[in-house]
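Mind looking over this structure? Questions follow.
The complex is shown incomplete by one protein chain, all other protein chains being positioned as in the whole.
Chain IDs A and B follow the sequence of writing; residue 1 opens each chain.
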Amino acid sequence: MKFFLSILATILFLSFPVPGRCTDTPMSDGTQDCLGCHEYSHPGIVENWQKSSHAQTTVKDAMGVGAMSRKVSAKEISDTLSSQSVGCAECHTLNAESHSDTFEHNGYDVHVVVTPQDCATCHPVEAEEFSHNLMSNARNNLAGNAVYRQLQVSILGTPVYSESQKSFSQQAANEETQAEACYYCHGTRLEVTGFETRDTITGELTFPTIKGWPNQGVGRHNPDGSKGACSACHPRHGFSIETARKPYTCGECHTGPDVPAYKVYSTSKHGNIYSSKSDEYDFKAVPWTVGEDFSSPTCAVCHISMLTNTEGEVVVRRTHRMNDRLSWRLFGVPYAHPHSASPDLTAILNKDGLQLAAAFDGTEASDFLIKPAVQAQREETLQAVCLSCHSSSWVEGHWQRFENSIQTTNAATRNATKLMTEIWNSGLATGLDQGGNPFDEAIEKKWCGLWLFYANTIRFSSAMGGGGDYSVFADGAYQFSESLREMEDWYLLRRQSAIDSGARGSY
Amino acid sequence: MKFFLSILATILFLSFPVPGRCTDTPMSDGTQDCLGCHEYSHPGIVENWQKSSHAQTTVKDAMGVGAMSRKVSAKEISDTLSSQSVGCAECHTLNAESHSDTFEHNGYDVHVVVTPQDCATCHPVEAEEFSHNLMSNARNNLAGNAVYRQLQVSILGTPVYSESQKSFSQQAANEETQAEACYYCHGTRLEVTGFETRDTITGELTFPTIKGWPNQGVGRHNPDGSKGACSACHPRHGFSIETARKPYTCGECHTGPDVPAYKVYSTSKHGNIYSSKSDEYDFKAVPWTVGEDFSSPTCAVCHISMLTNTEGEVVVRRTHRMNDRLSWRLFGVPYAHPHSASPDLTAILNKDGLQLAAAFDGTEASDFLIKPAVQAQREETLQAVCLSCHSSSWVEGHWQRFENSIQTTNAATRNATKLMTEIWNSGLATGLDQGGNPFDEAIEKKWCGLWLFYANTIRFSSAMGGGGDYSVFADGAYQFSESLREMEDWYLLRRQSAIDSGARGSY
Partner (left out) sequence: MKFFLSILATILFLSFPVPGRCTDTPMSDGTQDCLGCHEYSHPGIVENWQKSSHAQTTVKDAMGVGAMSRKVSAKEISDTLSSQSVGCAECHTLNAESHSDTFEHNGYDVHVVVTPQDCATCHPVEAEEFSHNLMSNARNNLAGNAVYRQLQVSILGTPVYSESQKSFSQQAANEETQAEACYYCHGTRLEVTGFETRDTITGELTFPTIKGWPNQGVGRHNPDGSKGACSACHPRHGFSIETARKPYTCGECHTGPDVPAYKVYSTSKHGNIYSSKSDEYDFKAVPWTVGEDFSSPTCAVCHISMLTNTEGEVVVRRTHRMNDRLSWRLFGVPYAHPHSASPDLTAILNKDGLQLAAAFDGTEASDFLIKPAVQAQREETLQAVCLSCHSSSWVEGHWQRFENSIQTTNAATRNATKLMTEIWNSGLATGLDQGGNPFDEAIEKKWCGLWLFYANTIRFSSAMGGGGDYSVFADGAYQFSESLREMEDWYLLRRQSAIDSGARGSY
């Protein structure tokens, strides 16, 4: 069988010209073998790869460029790898022994899932930084947090109506639903559950079955024990720096009312100029020079990329630990607060014993958060980007408003939570203190939307200078104030009803 | 060889240079007469046409290319037509006798509305396929369905407040409102109501007055008895294949929470790569080669276009009957279900006597729907596209989650509908069984939004691999669960009020 397959592979290989061969970049025998079949069976990804830097440069050449232009951060790479392009075989057979998804495939030990640990062979600095980033912990920080698990159940659970009780109970969502929902972005847990044999164009072949696959969430748990997915932002199989630097990549996960960064950016002055002029920008230049290569920032400009000025001096260093430039955590929490000191948020315990950086009354679990000095340092790093185009007074004015927005949205949330607490205490809803899920009743959802969507959107709008509609009418202050008044209205009616029926507290 | 090529280049250069009359493409006398005035009075559309393939190629030349590259599907076309470009006169005087909008215009029998029947002169396969598509029936399937008529009245009707009764009744919307709303996409009925004389730059001229005009809805009823509008996706007067292949065209009608395909696509991995790299794609290539001409799909790639692999083999055949590649109907209905066997949905009758493929309790009217074998075949057709870039295990994993989403959203809707039924039965709202419109009261609208917007958005997000926000926070599971809890909250309060007032049932 193996013999037959290699004959077939040879035939396929000989009859279909492999595009990569047109360039002079040497390709490994392994990759040539892969292409022999896959160029035919998966033309889309093969062609995509052919156009990539991975296909068109040897690692050695990539390492030979000046320090500022280098994209390969490894100091040493084996001769075997470095003398060739980075093809199918290079990534999909790396570290085979540590991959539980490794399988024998036409004479090669291939694994399905390429992980940050694999990418670290050439890009160790980026992988290391990313491992200390909140994103690589995105799965854990959700699944390992008891409060968020309650939120998740209240949203994703399947409602079951009891005709006798005339009310709903909630069944936990199955794994497929979870993988499509929260964990699409946060990352699934990939687990090899067995192997199966399939008919393919080259005959019967055996492949691993992987629970949680496919997935490219930023905090994915991989079959080699690593966390994250570089392909979340560097999509397969072009791994284009251009795509990662454009805002659409971030928009995949940062677009809904819970984290409206992309929407706010799109209607900001920055986003306007980007949309209008970005066809004149150079998204591939490394280093990336302010003014010369682009004249309006994208997400990557402010949060990730290394920038230089026209003198070639570094404005800001590259980082794949994006919170290096972020002093405040704005979203996914009732109260904005200084970022957590550790990217593992599950260790946080606030005064109420919850894994949230601020208690429901707003009191911060300060021991777990970065100190003002660290905040100041991160601000300075980010503001170095702003100052490339804006005067100090502009930047200070902007920042002052941003911190004001944090204060006012936190204060507004605190006030709304006082009413919610009154509702819980009066027995009209069942909160944590009453042994219930604080997110699953109608009135609780109203309260939750207040901070999860609206306070949050106001903050994003303020942070990114988007102002205008997202601060006010598009999931902003209008909707915040409306929800708040609806909570009040709800409460007053039920309180009145309770009084009227002489049955207060019987709800 | 080089000599031959330079001769050929010279010939090509001489035969097709610059747009319009400057080119050597022969133009009919009729079209030249039209341009005599219209180039001046309507420069926008004339210039647009000048840049089109219609202006720059004779039909004969268009028919002369290889079978795979041919865009003209007619086997034979009259010499008169085929020896010239396709200009104003060609389309606007075709089949004059069957057009009730034909009028005498400077010596020509011209009609205003060009219809699929006109386009079929050169593109009969596409017109025929489209006539068997759901879209060409879009007007009928809405206007001819008693349930949807009730939905339409509940939405578009003008509310009239009675000060004595202190409540609203609904007046049917007038035809102008209907044409701006549902029938903007579904298509109006065009009806010649008379003729009127206008002053023009060339003196007094007579034109037909057409009720329902303008409109380019996909299921438009035309003055020649045909249905549909090719210009819905191939906008006048460039009729560009590039525009039809880009996602913005589909986004014109598929963008709201009722059918959020474009929004979901925009934030999907596919949409991200498209936005980032599509300036490098070739949107005019026929055949359209995966990987070579594009590396991320648009709507047309998955649902309409003929695709080839890099060997020139057909991956999937072209179809203008888009449901050829769709096994499930996802939107516009309470329950997702196998597609209808016929594109005319008005013939469906479910167990409750409604023209809906599934009854309110979820029971399918199976006799009217495609069988599992047909579903399987359609899945295979669509998955052939996926498999150009993804492994079998990827595609299977995706599909399994998609079908899970159908099951869970249907189950959730079924549960919500049980509560709605309880509300109807208890007399707190007036449903179909009580002789009322099931969509027009506040609580009914809450229930309607559940499936029409939220269950639906979850399914689209799942189907298109968009995941993330549209599954959860952007019209997804969060909003579904919130509406459900609000329905419950509404019911419990009114039930309690009824008990308290000792007047249960008096509502």
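Things to note:
Note that in this section a contact is a pair of C-beta atoms (placed from the backbone, for glycine too) under 8 Å apart; a residue touches a chain by one contact, two chains touch by 3 or more.
Model, not experiment: these values are computed from the prediction.
Shown as candidates are B:Leu156, B:Met306 or B:Leu387; the residue that touches the absent chain is B:Leu156. Annotation: of B:Asp224, B:Glu379, B:Asp440 or B:Glu482, B:Asp440 touches the absent chain (contact as defined above).
Contact with the omitted chain, checked across B:Cys88, B:Ala143, B:Cys182 or B:Ile273, is made by B:Cys182. When the full complex is taken into account, the listed residue touching the unshown chain is A:Gly271, out of A:Gly217, A:Gly271 or A:Gly449.
Those residues of chain B that touch the chain absent from the view are 39-48, 51, 112, 154-161, 163, 166-168, 173-174, 176-177, 179-182, 184-185, 198, 200, 207-210, 213-214, 216, 235, 238, 240, 242-243, 246, 248-249, 251-253, 255-259, 262, 279, 440-443, 445, 449, 452-453, 493-494, 497, 500-501, 503, 507.
Where chain A meets the chain that is not shown, the touching residues are 266-269, 271-273, 275-277, 279, 289-292, 295, 309-311, 387-394, 397-398, 400-401, 404-405, 408, 411-412, 415-416, 418-419, 422, 458, 461-462, 467-474, 476-478, 481-482, 484-486, 488-489, 491-493, 495-497, 500.
One rule holds for everything that comes next: only the chains that are shown with their structure count from here on.
Averaging C-alpha coordinates per chain places the centre of chain A 33 Å away from that of chain B.
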